[in-house]
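Here the complex is missing one protein chain, while the rest keep their positions.
Take a look at chain A:
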Amino acid sequence: MLISKFIRYGLVAVGMTAVASTAALADKGLDEPFQAAFRAAMKDKTVAYVPVAMGFDLGEGWWAGLKNELEPLGIKMELRDPNWNTSAGAQAVTSLISQHPDVMVIHNPDVQTYARLLKRAEEAGIFVIQINMGSAYQSTGFVGANWIEIGEKEAEAVVAHCKGKSNKIAIVQGALSAAASAYTLKGVENVLAKHPEIQVVSSQAADWDAAKAKAITQTVLKQHPDLCGIVGFWDGMDIGTAAAVKEAGLTDQVFVATSGGGERKGACDQVKSGAFDLNLSYNVPNQAAQMAGMIKWLLSSDLKAGSVKGMAYTTLIPITKENADLAMTCWNLSDMKK
């Protein structure tokens, strides 16, 4: 009895203390121990961005996404637009090294051109994050599509569609000098090596140009009207590929696989209209958010540039008729810029 009474009073006492202490908490806030240091670490930092060009969905989307995430924290954003000119880009990177921003976000035009510059930048203490197209130099961070995987997945989809049909496929490459194109081709080759029954009737470079892609595809379709699939390397170019297929009246027979940044007009709308059967999207807003997360983490850490290195390959979103209608599958550049 005595013990139970003791417990009862004890519980009441504990309860009252709890009430009292809650009251004390509500009375006076508790400082979160890390946020002040984080905010101080972000304030007045500079992030510089060098895409291969603005004016297309990828370049514009990454920039808008980075700005939306980082500017509210007091980070200064700087843009250098080389407008597809590789040497102008190299100059921009060189001049940025001497201006010494805290982070550089770099979209490489090819594997070699910026490689040594990026190494120099990290030696000078600038974090370098590479986006979508890596250089030969591995920097602190990389966010981007795994082109080999894109090639493999596109080829697998085309091969699956061709099963029991003519097994004739065509490949529409990008520009020969671009590593993204060469890597994708390697992925395609990996799959084709396992499928000797597939016959590649044409594998040509269309230079990322829709008109060239259309011309090549038209000729190929006239030669091989029983073609069952096309592996395209970029949706912006494969608009032309798809137009040729549509004109030939072969939309149902020919499976068109491509890849891109997932902007609504260029991706989801085209899948819905039947131009593309599969569009592998490396969702640009996701990539921008991942880069922004990486930048916040780096700036709030006490790491030195180049002391850690890691990769964050983008998880691809396969856009097909099933999900092309969903709000989350694609994104609108105009909304992102608001």
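Brief remarks on what is shown
In this text, a residue touches a chain if its C-beta (ideal position, glycine included) is under 8 Å from a C-beta of that chain, and two chains touch if they have at least 3 such contacts; residues count from 1.
By our rule, contacts and distances are computed from a predicted model.
The complex includes a chain that is not drawn, and of the options "Transglutaminase-like enzyme, putative cysteine protease", "ABC transporter permease", "Phosphocarrier protein HPr" or "Transcription regulator" the UniProt name matching it is "ABC transporter permease". Considering A:Q35, A:Q112 or A:T219, the position touching the chain not shown turns out to be A:T219 (whole complex).
Note that of A:N132, A:S202 or A:Q290, the residue touching the chain absent from this view is A:S202. Screening A:P101, A:G229 or A:G266 against the full complex identifies A:G266 as the residue touching the chain left out. Of the residues in chain A, those that touch the hidden partner chain are 53, 55-57, 60, 83-84, 176, 201-205, 207, 209-211, 214-216, 218-220, 222-223, 236, 239-240, 243, 247, 265-266, 333-334.
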